[in-house]
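Removed from the display is one protein chain of the complex; every other protein chain stays in position.
Let's look at subunit A:
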Amino acid sequence: MNRRNRIVLSCVYWAFVLYVFVPLILMILMGFKDSKFIGFPIRSWTLDWYTGVFEDAEVLATLGYSTAIAVLSTIVAVAVGTWIAVLLEGRKFIGRTAIFGLTVLPALVPGIISAIAFRIYARWLGIEPGMGAIIWAHAVHNVPFVALVVMARLSTLPKSQIEAARDLGADPIVAFLRITLPYLMPAILGSSIFCLLLSFDDFVRSFFLGGYDPTLPVLIFAKLKSGMSPEINAIATIALVVTAAIGIWAERFTRRLNKDTQA
């Protein structure tokens, strides 16, 4: 690649970065504006919107609610996804491809369609809208990500590891708990963080399956209907910073774990 091409390429890249981040930067800036009206110019700055967020009981309750849903749906998704991965990886049986396809499907169905489907199914099963229904929908949606990530990791586990454990006196269950599971930890942790973020971020399923209590994205949406306010910017900024921090930490953490266990 010659020098001119490189310059053009880097210009295009930075233009793209700008395009992606300008809306986010604008959103963050407006959260510090000392006026109810969103838009330029910004004449004076304030942290009132942020302190307001922490004094707003509704926002805090919603934050707790969303977090609880994220944690519980992640636990379910990780348990089911890991179980499916262990079942499918390295084994050949009739229907394997079908089970694999069905496992991956929820990740591919458009959110709105799956949300409506869940709503109909929940009513048919007699499941009340609310926390349980949201957890159920989030878990189903997230299982494929866990299964795929864990399967990829599992496929790199040498068969001799399990045989060595068996050879030294471990029955299949002990071998799984003491050898397979620790080996899968980086994948399990990584996909857990991903599930947490997906669940926390989800609007469509939470909206369709929710009861009277809103999750955070649903609350933001509700607040928007009564007019834009910099408080929403403050909430969104906090959510953005926290999720980005968790994401970056998880990425580095799992990378280190992966490196440590490579013999």
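Keep in mind that, in the parts below, a contact is a pair of C-beta atoms (placed from the backbone, for glycine too) under 8 Å apart; a residue touches a chain by one contact, two chains touch by 3 or more; residues count from 1.
To be clear about the criterion, contacts and distances are computed from a predicted model.
S.K.: Leaving aside the chains you can see, what is the UniProt protein name of the one that's missing? Options: "Ligase-associated DNA damage response exonuclease", "Thiosulfate oxidation carrier protein SoxY", "ATP synthase subunit b" or "Spermidine/putrescine ABC transporter ATP-binding protein".
M.R.: The chain we cannot see is recorded in UniProt as "Spermidine/putrescine ABC transporter ATP-binding protein".
S.K.: I'm checking contacts with the chain that's been left out. Which of A:5, A:97, A:160 or A:226 qualifies?
M.R.: Result: among the candidates, A:160 touches the missing chain.
S.K.: Using the document's definition of touch, tell me which of A:101, A:182 or A:211 contacts the absent chain.
M.R.: A:182
S.K.: For subunit A, which positions touch the chain that isn't shown here?
M.R.: Where subunit A meets the chain not shown: residues 158, 160-161, 163-171, 174, 178-179, 182-183, 260-263.
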